[in-house]
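One protein chain omitted, others in place.
Which chain is which? They are A, B and C, in the order written, and residues in each are numbered from 1.
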């Protein structure tokens, strides 16, 4: 199986073959012969020679998106399958100087600090969202003009909702 | 749903009705209106009025056999469904003065202490089985004659295997 | 001794109190809001009463509902934990009026310490030094601006009814004041139902050091030494230790004596904490506030002194004298606690509610985890995001850091983001290891972190992680390709681990 793995902006080519004791894999020309065992809770116990890698693989909502925990570190990894057209490769990235303010968590809008059309500095407070008893001020990621505010004070928002757009 | 529950030799009649928040149940004429919630690992969180019962229900290999853990105690319970003919009710019990010596765990027979036809006292050692580095002497549950020995020294046995019969 | 105690709280502190009840063979009664019906604190109790819907004001903050639950179940005493009603003097009074015992100080002591202004007055009267600041609450931005100019920036805005960093803002320049004032006011109103603020001069490089006091109803007042809680984010403690890394027994005695003096002055009983700012250079200390309740960070004091503070709270509330005298108290070794929050440290510590899909809690020598969740628990958006407190004790500060590092590396929580990765970096930070702490630690820590070149990644670790994800992907593809055969559905069961093996067999 030939796949691509995106890990912090770099893309790696992976070729994966299942063998009796686990898998053999080639990644960017580096070859691995790995023993693979499954444990509970999405944990893969992988051995590369004598080295032990306890990988906890968590599937994200989007197909092909994973978070892999290994030795206290967390790797966000996107698997791209060239055989499948609906690649997630082009999903990311904002166009042409537009910045969206996205709610990172579900919560309640308690205050809007700017009006549509205002010019704001980078770092200026735009909207205050309350979740888990804390008020979190969502700041402008860049200087610009507030082109839209999509929510009103008192509104309930979900993680991923675009609250405002700055251009 | 009408069922019977066997718990340490007594049989109780249970009538169970699923309602919105849980179940209502009648058991030997006692009525319960219970909130039931499921948690992980086969745990039922049951509320009877204000009382909380955290029941860990473990299914045994045989259909209808359960082990219920509640407040540090363990209840072995058999559910008998009168609608189903293959009741497990008659499975238990040894006939007419015969006692089987059953291996309670997988292991290896290391020594046979008697011969077929021997007369033995209650409590006499019959067979020694080794498991988990310990030798366990299987004793005669009653006085009688060893009518059969079903294993040989060195044999591997499973939990539930009948090793010998005393009559 | 009490036969039955109602715990007017949720989460890890409710579980902590339930454990103390079990130790004393007292039957614990839980209260819960609707979304908490299946939570751990309910499951571990003998009885539980639903006291309303999700919003705290309609459930955990409702005095009549909590007292009704106690009456209904026949509980003789109420332990408020911390947060919610724990520092509400009206609640303490209402509990007493209902003929029940409030496990905490007298309402009058709570009232004095509950307002920053009366608390500061009490401290001054008891001869305890305070930080220069306003004595009366500030009601307008104009007044705030005037007072701030008078003290000189930086200044600190604080909620009169506050605690835990809510309604608190450090203001370093005049132009930040208006926004800080509005936000603090609004946060205070929402958290405590009281939007009054006061303003203080901010101390340079202050260490936050607090003294645990304990008093009984027979006139005995004892201090259990200090905790250093200088590592704070948004004025919220995240790492606490006992003793302070400066470990100065003369300072401990001076601060301890001041704290005991203050507790005596307000006829205190039960567990309380007197918070001080200590100037790093001069070691002068200033009274900040007194928390009239158990503290989140109580485990580090328990680990070092050996006393069970919750057990002691219960026995003191029952009228027993303290089980120890000042002379009995000995500090052995060192303990550090970190607060594990459902927050994303890679995303400005935004809350991360959700379901805990995998949980692997560390064990072994010196490690203590006080958690309110288990695998499968929902971390709700409605309440405080603290899910656990992880503490490590060692014979020395070095050994306690070693053990905490090991425990953090073992700890795994999936399904939600947590502050564990943040703490893994803290325990490896040179300044932390040296014990160079003050309340500016976190911002300096982040500056150092940015300065460091991007860590040289271990190429093999990255490769293996990618391959692990690819293995998961290929299995998911295979599984979905063959759907909807039952066989596949079953093999997916098996994929999820051997744990379910037994259940699958039974159901077939």
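The criterion applied here is as follows: contacts are C-beta pairs under 8 Å (C-beta built on N, C-alpha and C of every residue); 3 or more make two chains touch, one makes a residue touch a chain.
What you see is a predicted model; the values in this text were computed from it and never measured.
Student: May I ask which residue of C:395, C:443 or C:458 touches the chain that does not appear here?
Tutor: C:395
Student: Tell me which stretches of chain A touch the chain missing from the display.
Tutor: Contact residues on chain A toward the absent chain are 35, 37-43, 45, 47, 50-52, 54, 58-61, 63.
Student: Could I get the residues of chain C that touch the absent chain, sorted low to high?
Tutor: 15-16, 19-20, 22-25, 44, 299, 302, 306-308, 310-311, 323, 330, 332-333, 355-358, 360-361, 363-371, 374-376, 378, 394-395, 399, 402-403, 405-406, 409-410, 415, 476, 479-480, 483-484, 486, 489-490, 492-493, 496-503, 506-508
Student: Write the list of chain B residues that the hidden chain touches.
Tutor: 1, 3, 5, 7, 12, 14, 16, 18, 23, 25, 27, 30, 32, 34, 36, 38-44, 46, 48, 51, 53, 55-59, 63-64, 66-75, 77, 79, 81, 104-107, 110-111, 113, 125, 128, 130-137
What we mean here is this: only the chains that are shown with their structure count from here on.
Student: Which label fits the chain touch graph of this model best, line, ring, star, complete or other?
Tutor: line
Student: Taking each chain's centre as the mean position of its Cα atoms, how many Å separate chain A from chain C?
Tutor: One centre to the other, that is 29 Å.
Student: Between chain B and chain C, what is the gap in Å from one C-alpha centre to the other?
Tutor: Each chain's C-alpha centroid was found; their separation is 46 Å.
Student: How many angstrom between the C-alpha centroids of chain B and chain A?
Tutor: Averaging C-alpha atoms per chain gives centres 50 Å apart.
Student: At which residue positions does chain B touch at least two other chains?
Tutor: none
Student: Which residues belonging to chain C are in contact with no fewer than two other chains?
Tutor: 375, 499
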